[in-house]
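Okay, structure first, notes after.
Left out: one protein chain. Kept in place: all the others.
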Amino acid sequence: MILEVDKLQIHYSTRDGTARAVDGASFTVPEGRIVGLVGESGCGKTTAVRAIMGVLAENGRQAGGRVVFKGQAMDEATTRKLRWRDIAYVPQSAMSSLDPVYTVGAQLVEVMTKRGNHSRASARARSVELFDLVGLNERRLADYPHQFSGGMRQRAAIAMALALEPSLLLADEPVTALDVIVQRQILDVLRSLQQRLHLSMVLVTHDISVVAYLCDEVVVMYAGQVVESGPVRDVLARPRHPYTMGLRNAFPDLLSDALELVPIAGSPPDLREPLSGCRFVPRCPFAQPICGIDAAMSGNGDHRSACRRDSEADTLRTAALDPRTWQRSSSFAMS
Amino acid sequence: MAERADPVTPARTSWPLLPVLRRIVAMPLKDPFAFTGILIYVLFALVALFADQLAPIDPMEILFTKAGKLAANVPPGAEFPLGTTNLGRDIYAQLVYGTRSALAVGLSAAIIVSTVGTIVGLVAGYFGGATDAVLMRIADMALSLPFLPFVIVLTGFLGASTSNIVLAVALLLWPNSARVIRSQVLTLRERAYVEAARVTGASAWRILFVHIAPNILPLSFVYAAIAIGWAIITEASVSFLGFGDSGSVSWGMMLQDAFASQALSRGQYAWFVPPGICIVLIVVAGFFISRGYEEVFMPRLRGR
Amino acid sequence: MRLVLGRFTHNALALLAVTTILFFMFRLMPGTPLAAFINENLNADQQQAMLEQFGLDKPMWQQYFIYLANLLQGEMGLSFFQRRPVMTILLEVLPNSVILTLTSLIIAYIFGVVAGAWLAWKRGTWIERAAVPAVLATRAAPEFWIGMVLLAALSFNAGWFPSGGASSPGMAYSSNWDRIFSLDYVHHLALPVLTLALYLQGLPLLLMRSNMLEVMHEEFVTMARMKGLSEWRIVIGHAARNALLPVVTAFALGVGLSMGGNVVIETVFSWPGIGRLLVQAVSVHDYPLAQGAFLMIALVLALMNFVADLLYMVLDPRVSHGRKG
Partner (left out) sequence: MAALVELRDVVKHFPVTRSLGEIARGAHPAVRALDGVTFDVGNGDAVAVVGESGCGKTTLGRLMLKLAEPTGGAITFGGAPMAGLTGERLRDFRRQAQLVFQNPFDALNPRFTIYRAVVEPLINAGIDKAEHADRVASAFRRVHLADFDRYFDRYPHQLSGGQLQRVVMARALVLGPRFLVADEPVSMLDVSVRAGILALLREVRETMGLTAVYISHDLALVRYLCERTLVMYLGRVVEDAPTEEIVRRPRHPYTKALVAAVPVPDPDQSRAPLPIKGNVPDAREPPSGCSFRDRCPHAMPRCAAETPLLRSTASGHRVACHLD
């Protein structure tokens, strides 16, 4: 395992109390694999990744759990040392994450000379290589970020992330803001780089299709917790947690024959409230009294889920395919 | 349906201006800066209101000592808290009465500036096109006039009166607020809910006054608070340079008297320090209020 | 290039508008139009010369074009009281005003930028909580009053600085430049500069502080943290570099604006500059001189507005470098 996240707790203090943005999430990233971190807005996926990079917002703090990188538990000092050299980041919006007053080339050289062992000359040579690697013309090194199109900026951001040859890449919604065709091109860049450089990668996204296209494994998050994880093929084909089943049914599929999408009624819980048990209970059509008690991740092999009724997963999955199943939980809707 | 009785409806359909006004009034309680600012305003307003009681001596009266001599340059003491001027006038009384003219100048300029600025900003921003172009060119012109020299030339030639100073200040200050309000209107105009009002058939004026203006109002207040300060400083500067209204008692006039009569070399600090502090307080109160409003209202306007 | 020309035209037109307003202001003053230019202080020959030069016997619109044509040649008539060409008098005092303005602005902006960035960095501490209202108070104080207090304390009381003027009486210099580069001149300059700098530092300080606070929340600053760059490099190289853009523009604008505002400072310190000249001219109804001084100030203002536009374009690559595919 290149990265292990163990019972991570991230709390934000807000005016209306403490929000548990990440509430005991655990997952691992095997060496040389792409792990998709999936969930809806507010599920804690971005917070988790930013916590690993050590850049939480000022009102946020790590309240518990630990992050282990290559067997070494990370604290503030190790995080500072590992950043960018071993763990690099690809942002959602490359536009706002590049400094507008410097050329892209200058920013590449900056990180290589200040954080790497490059001289200015070797940094410049490496910039050319990097641009070539992500499919950008080296002449564009002299351009400012605003002179790039969206897709090119994203490529530049990937080049930036690879500058110090990290072994782990954390990509936060790297293609969400892009048009489909450009999105596909960027995904292909990530795929080929991952294979050529034998990178490990965490891909944060809300889009199951992106996970299906790019990832080897998937971790599904809901309300600050991990509800299911496993190989992409298994999780998408045979989801074991009702939330994953719901997500799968609600997700549009260009090629499927079913012309019906099934909504999950209701909305995620308020993370500032004290919560216990399965967070999905109010929206879950299969909830039972026992679900009020926290469930640990369980399952045989790599495919695990945090559901009290995990043993009945196959039956529930069949039931979940029927839209009427999900209407039954609508008494909780709009609460 | 049945339990939603009709009397509830008027509250739901009331003009959104009312909640906005309520928030404008309630805001100072949330922000210490704005609260201090309001407090300073209230204090000065009380002083202006009760000037007669606070200072029984006429500020222009020439005073004599019991020995019958001119009570000139008397140092601060029990009888004259801040002493007297070289002409034997009570400085404390002048300071108290100066509040009146300061507030009169400040408030009248602020009302003109924010009214004109708001209306021009709203109209130029919303209607755009030629209206906008003409109004903004006029604003550019006013902004390219050097501020204090213009006021001096105008009052120097038109005559030194308080109303001329207010007029000059208003002429030069409205473009600042108009510009900012216009740009705010431009962003609001693109907001989806304004577009929604158009789609549902609201007229241009209705959109302007029901959907846009309530969002602009806090800005108008900010500019009014700043204009109060500017007007008072300008009046003081113009008076200091000798182009002030000689018929009224103002802080600027006091400073000019002190300066011209060598109070500086005599070290008569009690004469020229207090008026300056009063000006600083009242102007800084405006800054505090505008900061407070910006903190409370502007993130909302920018965000989402 | 297109932008530069656009801004130039814009500012030139604004200046034209100002001169036009001024023309009509002076012509429509109470009294006969001739009185604005002809004064019994001038002798008959001078009166006749002015009459012809400014076409004062011609209709108003012709006068307007004659006035513009004269202006373009730097011809602004004779001062009533000094009986010398207005232009000569203006050029004599202009260096004094420029030196006063630039020196105090440079000091104010260097201090303001550094202190503003420092306060942003100290955010949330008691230093910041105390400093911000204090700085606001310096912005709220009338310049001339700051001058008066400093003058009373440091000149009359402590005797450290001369009480006014630009050179000590009885000093003789071989040229104007010699005078300006003399220690005596610097000594006279110190107190007005201190006053003006004290008044002016608030704007760059507060601007720098709020820009810094805003920029520190930008995603690219967070990115710089993730890259592991040093705090110093993040604050200076990225945050301050971005926060500085509007401050530099404000500096150029400040030159134009404070030339006008110097009117009171120059009066307090009897500094022989263009503002004091304007005040004197207006109080003795020396119309040609007042008009000339006003126009000179307006010209500097317009010029500096243009410079500010240029600086903004040069410094912000988002403006200077166009989009590409």
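For clarity, chains are labelled A, B and C in written order, and residue numbers in each chain start from 1.
The rule is short, and it goes like this: a residue touches a chain if its C-beta (ideal position, glycine included) is under 8 Å from a C-beta of that chain, and two chains touch if they have at least 3 such contacts.
Being a predicted model, the structure only gives us computed values, none of them experimental.
*Asks:* Which listed residue, A:Gly44, A:Pro91, A:Gly224 or A:Gly246, touches the chain dropped from view?
*Replies:* That would be A:Gly246, which touches the missing chain.
*Asks:* One chain is left out of this view; which of B:Thr36, B:Thr85 or B:Asn215 touches it in the full complex?
*Replies:* Selected residue, touching the omitted chain: B:Asn215.
*Asks:* Thinking of the whole complex, not just what is shown, which of A:Val189, A:Val210 or A:Cys278 touches the missing chain?
*Replies:* Only one of A:Val189, A:Val210 or A:Cys278 touches the chain omitted from view, namely A:Val210.
*Asks:* Among the options A:Arg184, A:Arg238, A:Arg272 or A:Arg317, which residue touches the chain absent from this view?
*Replies:* Looking across A:Arg184, A:Arg238, A:Arg272 or A:Arg317, the contact with the absent chain belongs to A:Arg184.
*Asks:* Among the options B:Ala72, B:Ala160 or B:Ala202, which residue touches the chain absent from this view?
*Replies:* B:Ala202
*Asks:* Residue by residue, what part of chain A touches the chain that was omitted?
*Replies:* 40-41, 149, 151-152, 179-185, 187-188, 191, 206-213, 232-233, 236-237, 246-256, 259-265, 267, 333-334
*Asks:* Against the chain that's been left off, what residues of chain B make contact? List them.
*Replies:* Within chain B, the residues that touch the unshown chain are 1, 3-4, 6, 8-9, 12-13, 16, 19-20, 191-193, 195-203, 206, 211, 214-215, 300, 304.
Quick note on the criterion: only the chains that are shown with their structure count from here on.
*Asks:* Once every inter-chain C-beta contact is counted, which two chains account for the most?
*Replies:* B-C
*Asks:* Based on the averaged CA atom positions, which chain is farthest from chain C?
*Replies:* Centre of mass proxy via C-alpha means gives A as farthest from chain C.
*Asks:* Could you put a whole-Å number on the gap between the CA centroids of chain A and chain C?
*Replies:* 55
*Asks:* Let me have the rounded angstrom distance from the C-alpha centre of chain A over to the C-alpha centre of chain B, please.
*Replies:* 53
*Asks:* Where on chain C does chain B make contact in their complex?
*Replies:* 10-11, 14-15, 17-18, 21, 25, 29-30, 133, 136-137, 139-146, 148-149, 151-152, 156-157, 163, 256-257, 259-261, 263-264, 267-268, 275, 278-279, 282-283, 290, 293-294, 297-298, 301-302, 305
*Asks:* Name, in rising order, each residue of chain A that touches chain C in their complex.
*Replies:* 53-55, 80-81, 83-85, 88-89, 91, 93, 96-101, 103, 110-111, 114-115, 143-144, 146-149
*Asks:* Give the list of chain B residues in touch with chain C in this complex.
*Replies:* Chain B residues touching chain C: 33, 140-141, 143-150, 152-154, 156-157, 229, 233, 236-237, 240-243, 252, 255, 258-259, 263-265, 267, 269, 272-273, 275-276, 279-281, 283-284, 286-288, 291.
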